[in-house]
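Heads up: the structure comes next, in C-alpha cells.
Left out: one protein chain. Kept in place: all the others.
For reference, chains read A, B and C in written order, and residue numbers begin at 1 within each chain.
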Amino acid sequence: MATLLTAEQVMESPRAPREIEVPASTVWPFVLAFGFTLLFAGLVTTMSVSALGAVLAVAGCIGWFREVFPHEHEEVVPIVPEDIRITTERRTVERLPVAAYQLRAWLPVHTYPISAGVKGGLAGAVAMAVLACAYGVLKAGSIWYPINLLAAAVYAESLKLGPAQLYSFHADSFEIALVLHLIVSALVGLLYGAMLPMFARRPIVLGGLIAPALWSGLIYTILGVVNPLLASHIDWAWFIASQVAFGIVAGIVVARQSRMITQENLPFAMRAGIEAPGMIPPRENGEDGQ
Amino acid sequence: MSAMANSYPQAPANWALPDRGKVAMAGLIIAESAIFTIFVVAYLFYVGKSLTGPSPREVLETPIFYTICLLSSSLTVHLAAKSLARDRVGAFLGLWVLTIVLGGAFMYGTAQEWHRLIYEHGLTISTNLFGTTYYSLVGLHAFHVTAGLLMLSMVAIFALVGRVGVQHSRRVEVLSMYWHFVDAVWVVVFTVVYVVGR
Amino acid sequence: MQALRSTNSFARGPLAVLLSVIWQASAVVGATSPALSPTNIFAPESTPAKSIAHLSVFVLIITGIIFVVVFTLLVYSLIKFRGRAVDAGREPAQVFGSTQIELAWTIIPILIVVVLFLATARVIHAIQDAPQPPSAIEVTAIGHQYWWEFRYPKLGIVTANEMHIPVSDPENPTPTFLTLLSADTDHSFWIPELAGKTDLIPNHPNRMWMDPHRIGIFLGQCAQYCGVQHAKMLLRVSVDSPEDFAAWVRSQQQPAVQDASVETGRRVFESTACINCHAVAGTNANGRFGPDLTHLMSRATIASGAAPNTPEKLRLWIQDPNKIKPGSLMPAMQLSGTDLDAVVSYMETLR
Partner (left out) sequence: MSSNAITVPGVQIDEKPWVDTLHEWVTTVDHKRLGVLYILYALLFLVIAGVEALIIRIQLMFPHNHFVSPEVFNRLFTLHGTTMVFFMGMPILFGFANYLVPLMIGARDMAFPRLNAFSFWLSALGGFLLYFSLVGANGLYGAGNAPDVGWWAYAPLTARAFSPGHSTDYWTLALLVSGFGSIGTAINIIATILCMRCPGMKLNRMPLLAWLNLVMAGMVLIAVSPLTAAQAMLLIDRYLGGHFFDTQAGGSAVLWMHFFWIFGHPEVYILIIPCFAFMSEIIPVFSRKPIFGYPVMVAATLCIGFVSMSVWAHHMFSVGMNSYANSFFTITTMAVGVPTGIKIFNWLGTMWGGRIQFKVPMLFCIAFLFQFLIAGLTGVMLGSAAFASQLTLSYFVVAHFHYTLVGGVVFAVFAAICYWYPKITGRMLNETLGKLHFWLFLIGFHLTFDLMHFPGLLGMPRRIYTYEPGRGWNTLNLLISIGGFIQAIAILLFVANLIISYFKGAKAGNDPWDAWTLEWATSSPPPAYNFASIPVVASRRPLWDLKHPEDPDSRYE
C-alpha cells in the first residue's frame, strides 16, 4: 500500500523534516560547458577562442571541484505546507465476469505450460514429415523429393536443381529443410498451445481442421512468391493432408499435456488467461504484495 | 482522504540501492568501451591496407616492459583502495603513489616509442593508414591514461596534505574502477596492435 | 474494405472522414499506371525490376492486410469503448494482461516475418548472384561530380551521360552488366524501370545488371547525394534494337569527324584549357576530367540532362556553365564572342 503524507501530517509527525536540503545552484558546470565548447569552437574560428575556452574550462573544473569537495554544497529549502488531495470521483470499479467459484486474483489457474505447445508442434512436425516422405516415396519415388522442394524456400541453390537432382540427396538442402521445418513447427505449436485454451470448445477440430485449412489457404496464396519451386510441383491433396496430420497430432499432444478446465461456460476472459483483480475478499497479507 | 496513511511511512527494511558513483562509472565505462571498439574496428579493418610504407612489421617493437608496468598498476590501485577502506592511510598513500609511478612509466614508454617512430622511421599520423590508425588508437588510450594519472595525482596531493580519509573510500574505489578499465583496454590495444596487427 | 465500412459507421468525427479519404486516395494513386511517370517502379521493363516489383506487390499486400486488421481493431475499440456520460463515477474492469494473448500476438508476427524474409531472400539472391552469360554487354559506369562516364571496354567506346544498350530478347538474352566506379564522391545509378539502384563508391567497385525487354528511352538520375549539383545528374538509357545498337557502336568507334570548315573552332578548342579536361579522339585533346566530346552530337542532352543539345544551349554552356547548372565543375572559359562561335560550330561537327 502506498503512503503519502499531506503537509500537515508531515508537520505533525515528529520524525519528519521541517526543511529539506537540495543541491545549491552553481554556475561552474555552465562555465565548464562554455569553456569546453569554446575550446572546440576555436578550431573553426581562431585559436584565441580556444585559449579562452581552455581558461574557462580549467576555472570551471576547479569551481566545480570545490563545489563538491570536501562536501557537497547544499542549500536549505523550507517545506511549504500544502494540502495534496489524492482522491477520485470514480468510486465504483467494475469487475470482469468470472465463474462464481473462481475466487482468484489470477485467472485462470490452469493453462498449458508453454512447453506443451512446443511438444505438440514437434510431434506434429514428425507426423507431417512422415506423410510428406510417404508422399515422396509413393508418388514421386524418392524420399528426398519433398525435402529438396522445402529447402528451396530459402535456398536458391535448390532452385537451380534440375528435375533429376530433385530426387537425390543433398546434404545442404536436407539441413536447411530440417531446420526450417523444425522452427516453423515449433512456432506453430506454440501458437496452438497459447490459443487452444482460448477456444476450448473442440480443440481437435480447431487445431486439426480449421487451422490447417486456414493455413493451407494462406500457403496457397503466397507459395508462388515464397517457394516457386514447391508451388510448381505441389500436390495440394497431400499437402493439406499433411497439414491436417500436423494439426491433429499437435492438438492431441497439447490437449494431453495437462488436464485443463475446458468448460465452455467459462467466460472468454478466463480462457484467454486474462490477469485481473478477482472477486475476493482481501487477502490477509495483502499489505505487502508480491 | 480516508486513504491517507496515518503513520509516518516506513521504508521496507531491506531497501538498498546500488551506489550511484559506481553505477555512473560503469555507465562511463560502457560508453568508453564503445568508443574504443570503433577505433579497434577501424584499426583491424585497415591492417595491411596502407598504400605506402612503413608497415607495422618494419617499425613496431613490442613494449613488454611498459605493459607489465601498466598491468601491475591495476594491482597496486586495487590494494590501495582496499587499504583506504580499512583506514590504513599510510599504506594507501604508498600504493597510490606507486600506481602513479607505474602509470607514468608506461606513458614514458609510449612517448619514447612515438619519438622513435617519428624521428627514426618518419611515421606520422598522416603518413599512411597505419600511421593514422596507430596513432589514433594508441593515442586515445594514452589520453585516457593521462586523464587517469591527473586524477590519481590530485588524490595523491590531497592525501599528502592529509585531507583523504576512510570516508572517501567510495570515491577512491570509483576512481580505481576507471584505472582498471584503462588497463583492460590496454590488453585489447596491445593484442590488436602488437599481436594481430603485425 | 472492412476498414472502409467500419470508418463509415464512425462517420461522426472528422477523423473518419479524413481517414477514409486517405484510404481511398491511396488506393487510387496506389494503382499506379505506367502512364503516370517515366520513372515508375511499378512499370518494370527488365528482369531485376520485374522481380522486385513482383515482390513489392507481395510485401504491399501482406503489410496491407496487417494494416487493415490493426486499424480495424483500433477503430473498433475507439468506438466501442469510448467513455460515456453514464459511466461517470465508474472505473472499468482493471485488466493487467494475459500471457496467452501475448503469445498469440508474438508468434503470428514472427511467422509473417519468416514469410516476408523468405520471399525477399530469394529475390536478393536471384538478382545479386545472377551469373554473367558470355553474350552479356559489359559497361563500366564511372560517376563524376555531376556527370556519368560510360566505357565499353570490349567495344572500345567511351561516352558520357547517355548509355546505349541493346534490347534483350528472352530467347536470346543480351543483358548488360555494369561495373560501377566513382571518380570522386558517392553516386548511385538508378533507372527505376530497369533495376534497383546501386551506388558508385570510390575504392569499392560494384556490379549490377539489366536486360531491358522493350525498346525506348529510359530515364533516371543519380540517387546518392554527391554535392551541389546532385539534382542535375540525370541519366538517359537508350534501349536499342540489335541493329540500331550495332550501328551506334560502329559510329562511336570512329574517331572524331574532321571538318575543314570549322578549322578555327578546332584551333581555339585545342589551344585553350578545354583539352585538359575533355577528350576528342583523334586530336590532342585527351583530358578525362570532363565528358568525352568525340561524339557529342550523338547525344540528345548536354551536361547530363541539364539542357537539350541545341546550338543555343551549347553556346550558353560554353560561355558560362553556371547559367545552366550552377555549381558544375566546368569553369566559364571567358572566350571572346568570335572564339565562342567558332568553338560551338566545331562542337556541332562532332557527330
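Rule of thumb we're sticking to: contacts are C-beta pairs under 8 Å (C-beta built on N, C-alpha and C of every residue); 3 or more make two chains touch, one makes a residue touch a chain.
Keep in mind it's a predicted model, so treat the numbers as computed, not measured.
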Touch list for the missing chain, restricted to displayed chains, reads A, B, C
Missing-chain contact among B:31, B:64 or B:196 belongs to B:31
Contacts from subunit B to the absent chain lie at residues 2-4, 8-12, 15, 17-20, 23-24, 27-28, 30-39, 42, 45-46, 49-51, 125-126, 128-129, 132-133, 136, 140
Subunit C positions in touch with the non-displayed chain are 14-15, 18-19, 22, 25-26, 29, 32, 36-42, 49, 51-52, 55-56, 59-60, 63, 66-67, 70-71, 73-74, 77-78, 81-84, 87, 90-98, 101-102, 105-106, 109-110, 113, 116-117, 119-121, 123-125, 127-129, 180, 184-186, 188, 190, 192, 195-199, 201-204, 206-207, 219-232, 234, 305, 326-327
Contacts from subunit A to the absent chain lie at residues 1-5, 7, 10, 13, 16, 20, 22-30, 32-34, 36-37, 40-41, 43-45, 64, 67-68, 77, 79-80, 82-90, 93, 105-106, 277, 282-283, 286-290
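The rule is simple: only the chains that are shown with their structure count from here on.
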Cα centre of subunit B to Cα centre of subunit C, whole Å, reads 50
Averaging C-alpha coordinates per chain, one finds the centres of subunit A and subunit C separated by a number of Å equal to 40
By the touch definition above, subunit A meets two or more other chains at residues none
Multi-chain touching residues of subunit B, meaning two or more other chains, are none
Contacts from subunit A onto subunit C in the complex sit at residues 89-96, 111, 114, 153-154, 156, 159, 183-184, 187-188, 190-191, 193-195, 197-198, 222, 225-227, 269, 272-277
As the complex stands, subunit C meets subunit A at residues 54-55, 58, 62, 88-101, 103-104, 107-108, 110-111, 114-115, 118-119, 121-122, 125-126, 129
